[in-house]
Structure formats: structure tokens, C-alpha cells
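In what follows, a structure is listed as C-alpha cells, so that the remarks can point back to it.
In this view, the complex is presented without one of its protein chains, the others remaining in place.
For reference, chains read A, B and C in written order, and residue numbers begin at 1 within each chain.
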Amino acid sequence: MFPYIPHTEQEIHEMLKTIGLESIDDLYRDVPMTVRRLNLPKGLDEFTVTRMVKQLAEKNVVVEKEKVFAGAGIYVHHIPCAVKAIASKPEFVTAYTPYQAEVSQGTLQALFEYQTMICELTGMEVANSSMYDGASALAEAVLMAHRINGRTKVLMSEAVHPEYVQTCKTYARGFDLQFVPIAVDESGSTDLKLLANFIDAESCAVVVQQPNFFGIVEDLKRVREVAKDLVLIVVAEPISLSLLEPPGSFGADIVVGDGQPLGIPPNFGGPTVGFFATLEKYVRKMPGRIIGQTKDAEGRTGYVMILQTREQHIRREKATSNICTNHALMALTNAVYMSLMGPEGLREIAERSYANAHYLAQRLEEKGFKLKFKGPFFNEFVFVVNEDYEKLWRALFNEGFLAPLPLAWFDGRYRALALACATEVNTKESIEQLLNVMERGSK
Amino acid sequence: MFPYIPHTEQEIHEMLKTIGLESIDDLYRDVPMTVRRLNLPKGLDEFTVTRMVKQLAEKNVVVEKEKVFAGAGIYVHHIPCAVKAIASKPEFVTAYTPYQAEVSQGTLQALFEYQTMICELTGMEVANSSMYDGASALAEAVLMAHRINGRTKVLMSEAVHPEYVQTCKTYARGFDLQFVPIAVDESGSTDLKLLANFIDAESCAVVVQQPNFFGIVEDLKRVREVAKDLVLIVVAEPISLSLLEPPGSFGADIVVGDGQPLGIPPNFGGPTVGFFATLEKYVRKMPGRIIGQTKDAEGRTGYVMILQTREQHIRREKATSNICTNHALMALTNAVYMSLMGPEGLREIAERSYANAHYLAQRLEEKGFKLKFKGPFFNEFVFVVNEDYEKLWRALFNEGFLAPLPLAWFDGRYRALALACATEVNTKESIEQLLNVMERGSK
Amino acid sequence: MTVFERSVAGRRGFKLPESTVPFEKKDLPEHLVRAKKPRLPQLSEVDVVRHYTELASKNYSVDKGFYPLGSCTMKYNPKLNEFLASLEGFTEIHPYQPIDSIQGALELMYNLKQALCEITGMDEMTLQPAAGAHGELTGMLIVRAYHLSRNDAKRTVALVPDSAHGTNPASAAMAGFEVVELKSTKDGLLDVEELKKHLSDRVAVLMLTNPNTLGLFEKDILEISKLVHEAGALLYYDGANLNAIMGRFRPGDMGFDVVHLNLHKTFSAPHGMGGPGSGPVGVKQFLARFLPVPLVRKSEDGSYYPDYDLPESIGRMRSFYGNFTVLVKAYAYILTMGEDGLKHASEMAVLNANYLRKLLSRYFKIASERTCMHEFVVDGSEFVKKTGVRILDVAKRLLDYGVHAPTVYFPLIVHEAMMIEPTETENKQTLDQFAEIMGKIVEEAIKDPGLVKSAPHNTPVKRLDDVTATKNPVYRYQ
Partner (left out) sequence: MTVFERSVAGRRGFKLPESTVPFEKKDLPEHLVRAKKPRLPQLSEVDVVRHYTELASKNYSVDKGFYPLGSCTMKYNPKLNEFLASLEGFTEIHPYQPIDSIQGALELMYNLKQALCEITGMDEMTLQPAAGAHGELTGMLIVRAYHLSRNDAKRTVALVPDSAHGTNPASAAMAGFEVVELKSTKDGLLDVEELKKHLSDRVAVLMLTNPNTLGLFEKDILEISKLVHEAGALLYYDGANLNAIMGRFRPGDMGFDVVHLNLHKTFSAPHGMGGPGSGPVGVKQFLARFLPVPLVRKSEDGSYYPDYDLPESIGRMRSFYGNFTVLVKAYAYILTMGEDGLKHASEMAVLNANYLRKLLSRYFKIASERTCMHEFVVDGSEFVKKTGVRILDVAKRLLDYGVHAPTVYFPLIVHEAMMIEPTETENKQTLDQFAEIMGKIVEEAIKDPGLVKSAPHNTPVKRLDDVTATKNPVYRYQ
């Protein structure tokens, strides 16, 4: 007997009788019966499973929050308990996609509000109700740009997260898109002179990240000017958007990013959630579900999925995307987090992240380290390290720190560089501790 | 600003104006303003509080379940995850006593079902919807017995949990009750010859525990015979009631006990929940809330609090008890646990506890230890140890075991005895491990 | 549908690990082995989850909305506290572990006790009682023990104002006192003249709730305290209603000898449909020796231990240490709020009550003209006379508007009373809405009294018949 399966022997018997069959095997008449027993252990009780899975969890090392100085796409933040308490409500967790709007108003309204918040953060006109993650959202943005103008050359800043770039390239395999990498200048920003040089009649879109992979705040005003009529796609970090003028203000066409910093724990990288915002004029080219406001038969406000004719259920191979299941629960988590933090809270977190990162940079410089780039940065920055930094990095881990990441991992060209990160969880004290251990370690 | 207090400066201003006052201090006109600032730290954010409180939690040592061999009122059992998932629903946790029945049907029905389950387990006719714990439930049972026949002598088995006995004595301070302790015979059961001798015209009630504090299963049939027309109060362990014939079958008048074994973690001893069951003829003398079934204005089944005229809100000093807030959430937890386990699950747990305890006893005997008593036992038993057993016990703790408890703690007369316990969480392997370490330790 | 009706014989919601020791009915005599299984439900896990999900959906709760139950302090229960109280280091420890393995728990209890002593102005405290009434009984037994310790056995009277919560007289009686009720002034305050008349060498104690159940601060408290002590009696403080006065007033400073608190009110521990709560009792130093055992203390080496060595203790009030995980919640709350936050909470609770009082005074007579503390009482007698609609009907009609009703018919000294306590966690908009709804109901009561009298209409069940329920009681599912 399995606690999740209710059938008693007698019921199985009765049900088979009703159907008019003799045995369970009769149900499988159409199936060529070739399978031998699966080579898996027998089912276990939940207490044994708990012990086994807990043991796996305990084999992972959890670093104290204030001792994490690594970001690169996954950021450690404080998450109020109320976020999990709300986002783990079974009414959200065990619901399906809101196909029956009248009994899914909770989902629909929450996602409509989420869309609004994303619009507010990014400065865009319309947002969908989530993508899988930042990387796939960017890949979809690139495909959308291609749908918009039919052109094939994508000018991709080298300061976009390498995993995002790789994802774009994978997604683009079915199309004839070329990716032209645009290097950064010595400020660490995307080199706009280079960019200008590469733009031609085939150019479809410009992709930059804000703040970029090296932490540098791109000057979107100038990017927009240089990008001319190309589709400007900005990958943005959402917390930073409470401190930085949003891409929408500068005329971005598509803004995407990963919502992980907004109340989602690191989760070993997933699930997070991708956000996706654009302009109304492009909405019919946008991938993903959109929730719209409407009225019910009695004139009360309600919410439904709209513009479904773009989607795969109806358009099939002509759909704007194949995405069906998205990351609604994580979008809800974002919305709950933003509801708790509000504009003030988000700004405060952005300011503290900025302040801590700059303090760390300053102290590193005082200890003789050199920053690689001169541009303004938000909560991440690159500094110069020894060639064998990875050894030090591992030693630091053993001392309890997830230290700035060896950039060489991402690209051989980035040898002897490290990518540091600070958020509001770090403290002056934990920064000083890191520096002390680094000093000890590098001797 | 505090996240739990919504008032903005402006609202405070507006509200004072509406009231017609100038300042907050004006609200306190009637209060002699003598308090200086409280000598407490300033408020902290939740992340700092989490760190501080987690540190305290981590200072406590959590023993692996299968290595706990101590009970004595608090028992370690497996608790399915669904129990906590359900019992922590905010709709239950943040509701008050069901004063408005029409919006409290969840609470009322759950408690009505709980009462039914307690009746089923104990074999009694009526149960209330919870007391604080087993000890105070027993104390209230003694006071109720006194209300029933007005007599003052309570014959209390010495094999009732000492903390329960102490609680009874405290509760009885306001009345002129005497407690006559009844020793156990060599089987470990309450000595019924002694009991018979002590019974006289003043005798009010007989109190025994099933299984008793030493783990021995009392012969309630004979207890009832000897107790004659006295009020027979039985303190029962609820899991055992799925294996043992319930006190109701033998004619007990009141059955109480602690519901902790039914899905409640040890909680350092509290909160648990007291259950309280009796016969219909005594119901108006019973303390505590009772939920009854009724109909609504349209004839639908519903539930309400009944017989409230016994209670303090109405009867004030003549109430059957002062109890107001009880332990409803823990009663719910019991009900959820019993719903998941059902009669089969409960029986299986009782049988495993019994089997493990008997295996442990047998192996101890094989290792040269002697059992103190000859009577049948359930999941606890007493065995003879060295005078300095507490030293060994501490050593065992350092090896990861919460070993059988030194009985000397409870009464000087119990020197050189230990009280062992096993439940379904223990295994042959953990029992052997315990024995090995005991052997090593006692050398 | 009841859980029993969902049951199907043979269905299971559990699975246990492989058994390692087979069961054999070794030493059990046959007549003690259960013959007939208890009729518990047999369900799969999803059945159980759905059953209780359905029940949950039929409950009102603080997380759902406004819950202005007077004398109940239904403030918001922070999610943080629930999380912290569920840490394994708290839930999975056994009370009989070695003392050095439970230092965190004892330290938390010690710190909490110290903080509560500071807040109340008392010297020593027990955290053992499980609820307010349990604390009252504890406190009254201490009062009793005190007088007996002085061989003053004739002090058997407990004075209790007629406005007191029902648990006060009930607890006093359970502690063996003869309860004498003191009539309140028209204003709802303790009548000092009446008090004087009753004070004598037979009086052991005056039990006072302050702010009292009308939400009024006993302004003559200094005089009352003097009178009571001069008569050789003690002064007991029912501190269930502490939510008005934190950081403003300390019972200990004003002569109270014994105080009980409801951590499930002022200190934000949730009520759990009626418990578990926690009712600590604080006393002045001269009473500390009577407190229940064990008492958590700090030793000189900085470690914590349960002290059982109180020979004059009244004994145990229950098993083990008290409702420990409830204490964790209260402790987390105090840390979060701090000195500034606690005071602010009280002030905003009083502000909310006075604001709502003002708004409602448009529609109802308020039982007292005085500025109220954390709550106030509506005197509905005129309304009832005018409309023929009872206060109970108003309460039921409120449910239709999606808010919980206030406490009704309490305190007993106000006719057709409606006792309203908004707490500090409610915002102005909620109070405005509530007042608006009340206004609508008053209008309905005049224009369409039948509508109000037959309320509620939008609840999971309609008005329930509690008269028959008590007359022909059904105690259990058959």
C-alpha cells in the first residue's frame, strides 16, 4: 500500500468489473509487454527517504550569508520569512496554469500585478508573466528581435553573462543568426566605437547587460544612440533598477533578466525566473503568457490570459515561442518580495549593495589589489589577482568564504582576474575578515 | 518604522485630529506617567533576530531519533510531513477560539472529530476539546471526581508519573483533598491489596496510569473491581490504546492523558495537549470546552460550542474549571495524525514500540542486567543499574544516545534503577549500538 | 462531510520503515489486548490534506482580515516567529536531556523572563503556566501560600470587580478563595468606596485588570494600591491586557505584587483556534520563594539550570517547563520590537482604539466617556431598544461583510455590550471600513431589521442553533 494511492483491493476489483475487464493486464492490451522489472529499489517510507535526502543535503556546504562575495548571476540577499510563508501556500503551489479563469483569479491577479511591477522596475510598457530564467529569456528576446525586423546579425556585448551568451547561441541554432561579439573598453563598458563600426544593414539587435557581467554600469543613453534603429535588448539585474535609471527611460526595446535577486534563494541556480518586458507595439511578437484585466458578466474586474493566439496551443508551429509551463510560482515570489520591500526597501538594498561593493573595492585597493576597469559599478567588480588565484579561492572556501570568483572559469582570456560581489548581506566586519584571510592566504 | 505596525506619521496625525487630541501622550492622561525607558535593547530586524535565535537553537543538542531510549511522558515518534503542513495552516494557527461559529466551522468540525477520536481511543462516551497537558488534565480530573461525590481522599498509585502527581497536589491546595499513595507490588502494578485496604467512606477516587510510569500494563479489570464505587481515573498513553483494551471497556469514569505521542514533536515538553474523556452522566461536571453537532437555519449540519453554562464566562466562580484558552491547535494536530495513521497505523506503531521495547529488555537481560518488575509492559520498563548510573548515562549522551533515564531523579527511593523506552523509531541496530556502548561504558 | 464519512476500509495514509523486530504478543494477558479496533478514519494522504484544506477554508483568521475581538488582542502573528519556533533545535529536544545539552533553551527562557520582568516591573517570573487562566491559578495559589506562610489563615476572601474576566473569579475559587464581587462605578472603574467597605483582615487579595475590561485605565490605582496593602492584602494584576501600556506603565512600579501575562495576546503568539498560549506569572521578590518549580536560573559560571530547590514552592502547575515553543515566539517578538517598538505598539494600539471609538460614536453609545486604552465597549442598549435588533444580530451581520465580530455581551456590567479591540497592527483604512460597515448595519437595522436578525447570509453555514445543540447534545460522530 502506498499512502499516495487510495485504491483498496476491493475497489480495484469493483472498478475492473465496472469496466468489464478481468485484470489490470487487460488494460494494457495495446502495449507490447516487453518490459522486465525496472532495476530500481522497492518503494521506501517517508522517514527513510527523509534520512537519505537529508544526508545528501548535508553533503553540501552552506556558506554563511555575510561571507558570500560571489554573484555572477546568482545573488545572496536577505529574504523575509513572509515571502516563503506566502509563496508556499498550497493554493498557489498545487494549482495549474489558470486555464479556468473563474477559479484562478488568485493566480491571474497575482501575475497581473507582477507584470505591473516588472513594468515599473524596467520602465517598459508591457511584461509577460514569466520565462524560465534570465538566460532563456534573453535567448527568446533575440529570437523576437529577429521576428521584429527579420535581420540576422546580433551584436552581443562581451560583457553579457557568458552562460546567457551560450544559451542565445543554442537557441539560435535553428535560425541563421550570427553573433558578433563586442568587446569592452578600458572602462569595462561595451566599446561603443566598436559597436558603431559593426552595425550594418544586416544588423538585427544590440544586446547589453546592465550592470554588465563585470559589474559596470553601462551608459544606456549612449548605447541607444549608437544602436540607432536596431532592436535594443537590455539584460538587467532587477535590484539595481531601483537605483539606476531604468532601460525603458533610454528607449530599450526589450528588457529581460533574472528575478532571482527578488526573494528567491540561490537554489543551486534554479528555479529562478526570467522576466521579459517590451513595448506595446511589439506585444504580438512577444513570447510567453500575458495576463490582462477584464470584466465578468456582472461588470466586476477580473483577470484572464490574453493574446493566446500568439501561443503554441493555437498557433502551433507559427507560435511566437514554444514556452508553455513557465515559472509562475517564482514570479509570485518576486511579487511578494517587492510588495514587502516596496520602492524604499528595494532602493535601500540597492544602496547597501553598492556601498558594500565599493567599500570592498576600496579596501582591496588599499591592500594593493588593482581594479581591472575604471567604469562606475554597482555591486560587482573585477580585480586583478595572481595566476594561481583559484588555489587561494579554494583556501578561502575552506575558511568559510565564497570569495570573488576566478574569472578564468568563464573565458581563458580572463586569467588573473576575479569577479567580486557584495550585497546588503555583507558587513564591514565580514569584508574585513575576507581581506584578512586573503592576506594571510596570499602570503 | 516597524514592519508589523502600519501607521505613517501622517496617519497618526490625522487620527489624533479626528479623536480631537494633540499628541499620543494625551491618550495616556489617566496613566500615572512614572515609567522610565525600559531597560531593553532597541528593536532589531528579522535577519539579526534569526541569527540570534538560531544560535540558541544550535546550542541545544538534538539526538538522532533512533538513538532516543527515554520516554517518561515525552515520546519520540515518526511524524509524517503532512501533519505539520496541515497543522501550520494560517487558517488554523491565526484563528481565535470559535466564538463566532458561522465563520469557525473549520475549527469546530475539526475539534468535534477530535473528540470523537478520543472517545474511540479511550472507549469513553464524551471527550472535551482539549486541556493544557496530561498533568493538568489529571489534576482537573481529580477536582472533577471531588465534585462528583464530594469526598476528599484520593488514592493515587505511585506508578503515576511523579510530575502528574505533583501537579495534582498543587491544584488541590485550595480544597481539602488528601492524597494517599498506593505503592506497586513486585510485578510493578499498583498494589491492589494495599488499595483495597485504604478504601474507606472518605475515599473519592482511585488514580492509576496505563501503562504506568514504570511501563507496566495495569490490570484495569481488577482495578475497577477493587475500586468499587469510587471514581476511577485512568491516565492513559494514547498510542498504547490501539493495542490495549481501552479503560472505557473496564468501566473507567474519567480517562485523561497527554496527546504528545499523536503527532506532536517533543517540543522540550510543551506545548503538548491534554485529553479528557468521561461518561455522559458526568458531562456537566466536566471541565473544558465541548463541541456539539447541530443544524443551521437551513437544516445543514454544523458545529457549535455547547454546555457553556459550566464555564467561567457564565458561571464565573462556580464554573467547573477556570480553563479558557486550551490547546486546540495541538488537538487538531492529534486529529490530523490519527487521520493519517488510522486504526491500522496506530496499531502498527504500538506493536513496533512493544516489540522494540521487549527486544531491548531481552538483550539487556542477556547482557546481565536485571528487570526490576515482572509485570507485562508496553514500551517502557525499569531495569537495575549501578548506583552511579547517571555517570554512564552522561557518557552515553556524549556518544549520541539519550539512554534510559536514571529513575533516581524522580524519587530518592528509585536509586539504581533506570527507565527505558522504545518506540517505532528505534531499530534493532540502534538497540545493539546502545548495548555496545553501555557495555564499553560500564567497564 | 466528516473525516469519518471520507473513510474507506483498508485505505492507508502512512507507510512505516521496514520493521526490524517482529511483533509477538509476549507478556500481554489476553483480556488486556484490544479486541475491537478504534473507529478512526482510513484515508490516503490526499484525502487527509483535502479534508483539512476544506475545514481551513471555513475559518476566519487574522491572516484573512480584521478580528476586533475585545479582550483577545488579535494582532498580527509575524511569520518570522513561526519559522523560528519550528527550528529543530527547539522542537526535537527532550525535557529530560542533560542540562548542558539544553543550554540554548534555558538561556532563551531566562532571557525572556528577564525581559518580561523588565516590562512589567516584577522581580521574578515563572514561564510554566500554559495560558492566562493557568497563570491566574498559579498567582492565586502563590497569594494563598504567602498568607499561610505568615500563619494568616483567615484571609480567605478574594475581591474581584464585577467587570473582571470570568477566569478571575473561577481561578480564585479554584485556588480555594471565597470570591466577593466588587460593583464598579457607573463609569466602569473600580469603586474606591466600595473597595474600602470590603477590605478587612479576611481579604487576601484584590484581583485587578488594568486597563480593565472596559478598556479604561484605573486612574485611582495609586490609592487602590495603598488601601489594599494597608489592609494587609496583596494586589493581583491580570495582565492579559498588557497591550496598551508597554513602556508607559509597569504594574510592578505601582504596587502590584503578582502579575500574569498572556503571551498569546500582547506578545504576538498566535491563538491557534484557542491555544496553546502561555501565561507567565511575575512576582515581587518577597513572593519568589512560592513560585512553581522548576525555575530557570543562571549560575555564576554563566550556564543556565532549572532550579527545583524551592522548598516553599506551590509545586508544579503542569509537566515539564511550559509551552516552550510559544515562548520562542514571544522572545523573537520582543527582540524584534525592542524597547522602542513595544512602546510604539502600545501607543498605536491605544491610538487605533480611540480612533475607532470616535468613528463608532456616530452610531452607538460608548459605555464610557473616558479616553480608552487598547479597547472600548459599545453600549448597545439604546440601539436594541430603538431597532429591536439584538447586538448578537449585529455581530452575525458583520460576518456577512467579511470581518469578524467583536466580543459581545461582555463585560457583563454593560448591557448589550460589544467590546472592540483593534490592536496596533491594523491600519487606518481597515478601521475606516469597519466603521463604515457598522454604519451600514445600523441603517439596515432600521430599514430592514429582518435582514440583520437572520444574518449571517454569506457564511459557510447560516445561523446555527446552539440552544438545541446544548439541549440534545451530540458529542461525537456516530
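Note that a contact is a pair of C-beta atoms (placed from the backbone, for glycine too) under 8 Å apart; a residue touches a chain by one contact, two chains touch by 3 or more.
Everything quoted here is computed from the prediction, not taken from an experiment.
Enquirer: I'm checking contacts with the chain that's been left out. Which of A:Phe214, A:Phe275, A:Phe377 or A:Tyr414 qualifies?
Expert: A:Phe377
Enquirer: Spell out, residue by residue, where the missing chain touches chain B.
Expert: On the chain B side, contact with the omitted chain comes from 1-6, 8-11, 43-48, 80-82, 84-85, 90.
Enquirer: Tell me which stretches of chain C touch the chain missing from the display.
Expert: 6, 8, 11, 44-47, 49-50, 53-54, 57, 62-65, 76, 78-79, 425-429
We take it that only the chains that are shown with their structure count from here on.
Enquirer: From the centre of chain C, which other chain's Cα mean sits the farthest off?
Expert: Of all the other chains, the one whose centre lies farthest from chain C is A.
Enquirer: Could you state the distance in Å from the CA-based centre of chain B to that of chain C?
Expert: A distance of 20 Å separates the two centres.
Enquirer: Calculate how many whole Å lie between the centre of chain A and the centre of chain B, each centre taken as the average of the chain's C-alpha atoms.
Expert: About 48 Å separates the centre of chain A from that of chain B.
Enquirer: Which chain B residues reach two or more other chains?
Expert: 46, 50, 78, 80, 85, 90, 340
Enquirer: Using the touch rule from the top of the page, what residues of chain C touch 2 or more other chains?
Expert: Residues 11-14, 16-17, 43, 45, 49, 53, 78, 80, 82-83 of chain C touch two or more partner chains.
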